[in-house]
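What you see is the complex with one protein chain gone and the rest in place.
Chain IDs A, B and C follow the sequence of writing; residue 1 opens each chain.
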Amino acid sequence: MGAASLIPEQVVAQHASRDSCWIIVHNKVYDITDFLDEHPGGSKIILLCPMLLYQCGYEPIHPPDMISSNLPRRSKPSASAAEKPETDEQKKRQLVLASRPPLDEILNLHDFEAVARAVLTDKAWAYYSSASDDELAIRENSVWFLPRILRDVTSVDWSTTILGQKSSLPIYISATALGKLGHPDGELNLTRAAAKHGIIQMIPTLASCSFDEIVDAAQPNQPLFLQLYVNRDREVTKKYVQHAEKRGVKGLFITVDAPQLGRREKDMRMRFVDDGAGAKVQEGQSGVKKDQGIARAISSFIDPSLAWKDIPWFRSITKMPIILKGVASPQDAIMALEAGVQGIVLSNHGGRQLDNSRSGLENLVDIVAALKTRGPWPNPSFSVFIDGGVRRASDVLKALALGASAVGVGRGFLYAFSAYGQEGVEKAIEILRDEFEMNMRLLGCRNLSELGPDMVDASALHTHAGLAPQDNLYAATYQPLRLAQFKEFKL
Amino acid sequence: MGAASLIPEQVVAQHASRDSCWIIVHNKVYDITDFLDEHPGGSKIILLCPMLLYQCGYEPIHPPDMISSNLPRRSKPSASAAEKPETDEQKKRQLVLASRPPLDEILNLHDFEAVARAVLTDKAWAYYSSASDDELAIRENSVWFLPRILRDVTSVDWSTTILGQKSSLPIYISATALGKLGHPDGELNLTRAAAKHGIIQMIPTLASCSFDEIVDAAQPNQPLFLQLYVNRDREVTKKYVQHAEKRGVKGLFITVDAPQLGRREKDMRMRFVDDGAGAKVQEGQSGVKKDQGIARAISSFIDPSLAWKDIPWFRSITKMPIILKGVASPQDAIMALEAGVQGIVLSNHGGRQLDNSRSGLENLVDIVAALKTRGPWPNPSFSVFIDGGVRRASDVLKALALGASAVGVGRGFLYAFSAYGQEGVEKAIEILRDEFEMNMRLLGCRNLSELGPDMVDASALHTHAGLAPQDNLYAATYQPLRLAQFKEFKL
Amino acid sequence: MGAASLIPEQVVAQHASRDSCWIIVHNKVYDITDFLDEHPGGSKIILLCPMLLYQCGYEPIHPPDMISSNLPRRSKPSASAAEKPETDEQKKRQLVLASRPPLDEILNLHDFEAVARAVLTDKAWAYYSSASDDELAIRENSVWFLPRILRDVTSVDWSTTILGQKSSLPIYISATALGKLGHPDGELNLTRAAAKHGIIQMIPTLASCSFDEIVDAAQPNQPLFLQLYVNRDREVTKKYVQHAEKRGVKGLFITVDAPQLGRREKDMRMRFVDDGAGAKVQEGQSGVKKDQGIARAISSFIDPSLAWKDIPWFRSITKMPIILKGVASPQDAIMALEAGVQGIVLSNHGGRQLDNSRSGLENLVDIVAALKTRGPWPNPSFSVFIDGGVRRASDVLKALALGASAVGVGRGFLYAFSAYGQEGVEKAIEILRDEFEMNMRLLGCRNLSELGPDMVDASALHTHAGLAPQDNLYAATYQPLRLAQFKEFKL
Partner (left out) sequence: MGAASLIPEQVVAQHASRDSCWIIVHNKVYDITDFLDEHPGGSKIILLCPMLLYQCGYEPIHPPDMISSNLPRRSKPSASAAEKPETDEQKKRQLVLASRPPLDEILNLHDFEAVARAVLTDKAWAYYSSASDDELAIRENSVWFLPRILRDVTSVDWSTTILGQKSSLPIYISATALGKLGHPDGELNLTRAAAKHGIIQMIPTLASCSFDEIVDAAQPNQPLFLQLYVNRDREVTKKYVQHAEKRGVKGLFITVDAPQLGRREKDMRMRFVDDGAGAKVQEGQSGVKKDQGIARAISSFIDPSLAWKDIPWFRSITKMPIILKGVASPQDAIMALEAGVQGIVLSNHGGRQLDNSRSGLENLVDIVAALKTRGPWPNPSFSVFIDGGVRRASDVLKALALGASAVGVGRGFLYAFSAYGQEGVEKAIEILRDEFEMNMRLLGCRNLSELGPDMVDASALHTHAGLAPQDNLYAATYQPLRLAQFKEFKL
């Protein structure tokens, strides 16, 4: 630990290959070469780790307990790594952080996004905010309210139960990856805020904090869900799921819309910024694959062969409710019902997977109609959730009116902790709570069971009239006609 | 009253709590601590009063007669308060006032809005102009005319009767709060102009002038309506309503879409401008509740338990026609009819309550259709009014063609007196009158009874094609994809 | 005529009232006081004449023959009027004129509009371009083509007959007022170009050139139509109509959508520009009525009592085909058919009358459907024309496919001669001819009878999806919500 044992940062950087891979965790250097094959998320992501660390300027995105307790430690890195002087970007960042609007000035979830955009590194912002291809799938606002009047709304109650668990709001925290890109405490910000305000967090497979770290941070009996990317090696998955159940997780959300993670070009574009060597590969060197972005780099372990035939196997390894996350078509909704799972999440994966996918809200209308043909509705043993684009309690209430059981909020909370840590998440929950109170009163609903399809006008949903996606790249290249030009003259 | 009795402004400012509350009215200081509980609008608004005074730079927004005749006076405030030198903002304001376009250049109601925006303080503008949440409920312009030809339109008559009262135009002045934020004479500007031009003013519960002050300013037999926010203490409400009836008010418009006043973030945002101390509450001090805006501060007395069961009670305390203001759904329209009230106002409260509520115009089509199933139409004992977004006589005529009895105009007149006082309101009425004459002729209607649904094409209303709400905050945070970047080069 | 007889311009300007009215025509001063009551367009327009002259910098807008042969001449105005030095605006205008794009660079009718806008005085541009109120009625582009293939289109023929007169194109020149605001030769530019290219001009009642001047400029047997504003004094109208028939006019287009000319605020706004005295009327002097604009000033003679009962009278005074110009509703179309007139023009008066009127194209679909219920279609003795917003041959062909007999083009030619005189009109006709040839070939139509409703998709017309009117004044006053603000900081 003395100065003699310091390893210069440049040396660490040289060990970034399959044959020799060192990483820096909590100011200590670990040799993880032998560990690469055992990594549940595949080896690629670890090889990318050093890069991620440097670009974030944060703690490692992977759970320290998992690494420090299992890995051969080399030594402390040299001072040049540990105490490297502040760069201009870091100085700017400090200044931006100090200039954040006071938390009390944050009035809505959009505000968090604006602050997060300013305080995040460009690469973290690109990863969080990117959607797929032309990013045509955006916020849906073509459902309109028909509020009711003259009902005593002195007390209104927007609490509910989600998969049998109490929730103070009809929302849950949806899984989003790599929380430490946004804040050193990563997903723990969510765990702690969820505990305090009685809502449920869905733990992501690709969390920056380890699963156990998150569960350890939770309060006793705090309900948690688990989002699962299914590994090509089913034993890894089985161990992961059964460990989760043993630790008390209350629902398993299997992601079914991501056999491969989407091309998110905003994220991919970031790989090239400030890359002086780029010119050299201009012609004929396309073997160099730097254009992948974070999303594709970390997802190679996901099993594209996952299919309906696997559902009974999942049923056999766990007693947790099983929810299929990422359903879009009415046929699949019915197949899910018949496969005996406990619910589905209608989602277009935050616009991050298949571009031009219809919003969960639009699919909800068709899917509820389809499910009604297969039995009583609402069905107490089959829940329909949606997520995507939620910024307001009103977005949630529209979905509930149209038949959803609850709504997942992902980026909203991600931006909240990126901007203000745990307090940001708490403030976001408080804002939504205020909005729920207000909206329930103005809708004339005393509790969520009074919401119904007669309180919304969803007739414009299918015409997409309220959803006019801007085709940004098309618009950026289209050159408008111009009129005949006058000759220049001076007065 | 001598110099010795002057109370420094700072001292007054210290008495702004529940335990000791002093205010400055007409350059005199009053101790209103004991009066707080008796205030018909609740005590909170009074505690906020001093703040409001300072921010408006105007007369107090509350009626001076009510206060000066009932309250213990302390003394005249010191010269520092009474004669404080002009600030830069006040100087700028004087300059702007002097630069207003001459009244004759005002061609339409939009012009008043533009002038009002320039002459109002930022906070007054924010209060007047704000709508709720994302402000998605905007002006409706998707109804189109099918005018008739070759009818003798030498004389056209757009006068009507509203709840049995004659009106020179098929509009009434809808209630808007806190008129003195806009002009020292507040609501009296409306009363006087209404008298001169034969239209009907609806007195707001939250007027800056006292009810009696307004009625006193009216001409003998000038018809007036009353807008009512129902107090949690029904005795206060009963006294208020019966006093109004005794003084000759001709109609009672009970607001039913505001059990709680909406979150108007433009208004709330204003609380933070130029607030140097903000930084201190950045993290963890969310106990400080400064983010309420004017609207929420003044509305705590409103009773959220108001319900259909209260209607017979209202019927029992007054013989005035009772109108429910703020109906949106066809079911509620039918319930109102069956409850025996004399009419309803279809309104989304100027976009200030539930965001994403359909416009009154769109609801009108469905509600008229529903009412037709319950009896003859038009129904002489049940009127349907609408308000919201009216800027043109054509907006009014579309509503009348679709079945409305008359249309309320709120902000249009509010901006008119904010910009030019009473003369502004008169000019606004004249402009509308000119537009009515023109439009009636061009529509081929000699009187309002000739208007009918065959003269409008409302088929686009439900697709919202003409109403493309800009989701401003979403657009402000969404970052478009960009194209591959060229390296920099110079010629 | 010597220097001694020169009358200073200022003296002429003083004689601009009902009691003494002098005007300058061809550098001569006339006293027209006694003539005021005999003017077919009412006296108001003459009182405005001097103003118009000065603002145009052109010849008088009224026919010199009518004046010089009938009026007492005072004298030549003084040199100060006749040879007043060039103002800065005039110099600028000369420069702009010299910089016009060469005529061969003009590729379409939009180009003419752009050039006209640059070379016209602000006031002339305002008069020509203005529409009514919020100018919501704009170009319609929501009809789509379904062209046919593999028809021999070596020769295509887009000629037609209009009310029995041959026309080389399926368009006619629609009436627009005050042509000398745009060019010294006014409407004669149209007459001469029409002769050269075999199309038909509709002479406007409010032409700057006299009716006879226009007819005299026409070739022998050149077909002309007449647009008629019906005078309150029917004898004036009768004389005018019968004179027209005697001089060979082939069709009478009675304007029925303008009992009063619309409020065109762009035009009205112009009255105030550079008006230093404006400030004086700011408060309380609204008696001064300067806010009328050109349109309203010249239209007071129009009879608002014109009605269906007058049609037989028109039939009795002329044998010309009678066309009702300005029909919008199916009921009126059927009434016109039953009244025995020879046709109708579906028009929203170029957006200049009732704002928010549906376009002629949209009304065409409904009206053709209605007429088909009353007899065989097409009906050889009843023509349906449309006008409004035509900039392309494709606009015309869409209308013909949907059932129109021909289409009127007004502003397109008005801008053409404002920009380049007669040659501009000829070029505009040539452009349209080229577009007709191209479009007929690409549509697979060898002649106009092959056009039919199966070649267009008009299903989007009623949803107005392609017609998204910008509500300019609303947008100019609406203040978007903004996000939480960072404190200022410097790097």
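The working rule: a residue touches a chain if its C-beta (ideal position, glycine included) is under 8 Å from a C-beta of that chain, and two chains touch if they have at least 3 such contacts.
On a predicted model such as this, the values are computed, not experimentally measured, just so you know.
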{"item": "Touch criterion as defined above, residue of A:L107, A:V143, A:I214 or A:M268 at the omitted chain", "value": "A:M268"}
{"item": "Given A:A207, A:V256, A:I386 or A:A399, the one touching the chain that is not displayed", "value": "A:V256"}
{"item": "Absent-chain contact - pick from C:T121, C:S142 or C:S299", "value": "C:S142"}
{"item": "Contact footprint on chain C, counting only the chain that is left out", "value": "100-105, 107-108, 110-111, 113-114, 117, 125, 129, 134-135, 138-139, 141-154, 265-266, 269, 272, 279, 391-392, 394, 398, 420, 423, 426-427, 430, 434-435, 437-439, 441-443, 454-455, 457, 459-460, 463, 465-466, 468, 470, 472-473, 476-477"}
{"item": "Where the unshown chain meets chain A, residue by residue", "value": "133-134, 136, 256-260, 262-263, 265, 268-269, 272, 278-286, 288, 290-291, 303-308, 310-311, 324, 326-329, 331-332, 335, 353-358, 362-363, 462-465, 468-469, 471, 473-474, 476-485, 487"}
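Definition applied: only the chains that are shown with their structure count from here on.
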{"item": "Proportion of interface numbers common to chain B and chain C (over half same, under half different)", "value": "different"}
{"item": "Distance between the centres, which are taken as Cα means, of chain C and chain B, whole angstrom", "value": "42"}
{"item": "Chain A-chain C separation of Cα centroids, rounded to whole Å", "value": "59"}
{"item": "Chain A residues counted as touching two or more neighbouring chains", "value": "100-101, 105, 107, 110-111, 114, 463, 465"}
